[in-house]
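Only one protein chain is missing from this complex, and each of the others stays in its spot.
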Amino acid sequence: MAEEETTESISEEEVSEDLDPILAERISILENILSTYDISISSFLGEINIHIQKIDLLDILTILKNSPETLCNLFLCLSIVDYEDRFEAVYHLQSTTLNHRYVIKSSLDKDKPLISSCIGIWKGCDWYEREGHDLFGVVFEGHPNLSPLLLYEEFEGYPGRKDFPFNDYKEW
Amino acid sequence: MSIIDLFLLQIKIITLFGGLTIVVLSLVWLERRVLGKIQRRIGPNRVGPQGLLQSLADGIKLLVKEDIIPESADKWIYWLAPIIVFVPPFVIWITIPIASDNSVLAVNNMHLGLLFVIALTVVSITGLVMAGWGSANKYAILGGLRSTAQLISYEIPIIMVAISVLIICQTTDLKEIVDKQNIIPYAIYLPLGLLLFFIAGIAEVGRIPFDIYHAESEIVGGPFVEYSGAHWSVFYLAEYIQTFTIAVLITLLFLGGWHIPFISLQENIILGFFITIIKSYGVVLIIFWFRGTFPRMRIDQLMSFAWKVLIPLSFANVIFSSIVIFYDIPLLVLSIINILVTVLIGYVLYNKFTTPAIIDAEEMLRKARNYKLPEGI
Partner (left out) sequence: MTNQQSLNSVDMLLNMGPQHPSTHGVFRMVLQIDGERVIDVDPYIGYLHRGSEKLSEGEQYAQIVTLFDRLDYLANFNNELVFCMAVEKLMEVEIPERAEYIRVILCELNRIASHFLFYGTMGMDAGASTPILYGFRDREKIQSVFESVSGARMMHNYFRIGGVKEDLPTDFFEKIYWLIDEIKKGVDQADSLLSFNEIFLNRTRNIGLINAEDAIDYGLTGPNLRASGVSYDLRKNDPYSIYERFDFDIPVGDRGDVWDRYFVRVQEIRESVKIIEQALKQIPDGEITANVRRIARPPEGDIFAHAENPRGDFGVYLVSDGSDKPYRLKIRPPSFCNLMALRHMMRNAYVSDAVMILGSIDIVLGEVDR
């Protein structure tokens, strides 16, 4: 599935270069400032998706936050998606001044999801990471307090995951 | 004292307390109706004509409700607190005259009446602290401590203003104080004193904007949070009696009691009684109006308002009155000084607090109008 996505996105990127020069310009800027990292940039329906290795996460987020070309100062959202073969941490960053929005995606292991916490970069991702730990069992390294946020202390299991029996009932 | 005198005394006391209970019920009804009008709703109108019996029904309901004493409460203190809060406001009424002939309408008109009244109003504080402590509840303790700080601070301006009234009329007998105002009420001579007494009086009974010790939105009823049923209704009763007491005191000290201002009439007990009651209810209505309009102050603001504004002003008022009386200056001068100080203080406070906000608001509107999107969007 991952392979398919990349091939699709490359073709779309070519199309979008013709359609939207601003988007293409942004992608080239990104390729410039993130040239030292192992990333793949694609665009989908006007959004710029950056697939990164989870080791580079903190570096890339710091660059995106501080680089004057991107200035993503607002941490919008952190979503964990449970795919069949992997978890994906999806970071949405927004710039309040430049109106840039970037989507950073990083794959995590299915068995032992682990990623570094970016609480040092934005204080605003505190509860998102607690929620990710709460509902999906993703461990955020460096987070000071990963106690349950939405669920209660004694709750067992990770209800966000696909294998959690939740929508299995039949209506009729 | 003969048996007949004793019997008459009994009847007087029973009438007085019965009358006070009726006053409380009417005040509860009046407050709910007036607040309803202010807030564009109806208020109680189902039980009895115009909902007049609503407060009676509520009272009966409260009395038959189970009286819960919390497990961890300090039972004796918890149980005694309502009584201590409740008794002094009633006792005060022994000496308050509400019509010219004290043999009919005051149980015992004392020569030191005003001092008696002021001395007894302080006692209720003990009850509130006891209620706060005895409930073994953190909100209640906070409320109890708040009430101590607040009520003791606001006692001082009340006393000082009362002293300036004493200086002018040279007596502590409430009946004589009123009779000296048969043409010109002291509100004319002491408008600042009236204002201070009114504000401190509201604080004394703990009504909005000074209801911080039972602030519902912060400490959920303060000392009363654990009380229920009859005990709670006793607190409620005491609060309303205190409110009415303050209103009557203002009427007696400043508004000329049973005299119609600027008109000299033959003394008439029935008419005098109704004039007093009408004036008192007028003051009570203003207190209710406050409740419908103002937010609540914060404890530190409340204290600094008492110590930085009310107390210096009330001391100044005592000094003004004594100078005026000592040098035999016409009392009209006192009233001019009072008005000037009031206006000055009002202006200073307005400039300090409201003007910056209005400037900020205009600035916000100006910025919003001239706002340009940042480049790149």
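Order of writing sets the chain letters: A and B. Residues in each chain are counted from 1.
Criterion: a residue touches a chain if its C-beta (ideal position, glycine included) is under 8 Å from a C-beta of that chain, and two chains touch if they have at least 3 such contacts.
In this text, all values refer to a predicted model and were calculated from it rather than measured experimentally.
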{"item": "Per the touch definition above, residue among B:Q50, B:N108 or B:T354 touching the missing chain", "value": "B:T354"}
{"item": "Option touching the unshown chain, where A:I33, A:V81 or A:L146 are the choices", "value": "A:V81"}
{"item": "Candidate in contact with the missing chain, chosen from B:Q10, B:Q50 or B:T293", "value": "B:T293"}
{"item": "Chain B residues that touch the omitted chain in the full complex", "value": "35, 38-41, 138-139, 142, 146, 208-209, 211-212, 215-220, 291-301, 349-350, 353-354, 356-358, 360-361, 363-365, 367-369, 371, 373-374, 377"}
{"item": "Missing-partner contacts on chain A, residue numbers", "value": "44-45, 47, 73-77, 79-82, 90, 92, 94, 96, 99, 101, 103, 122-127, 135, 148-152, 159-160, 164, 166-167"}
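Simple rule for what comes next: only the chains that are shown with their structure count from here on.
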{"item": "Centre-of-Cα separation between chain B and chain A, whole angstrom", "value": "61"}
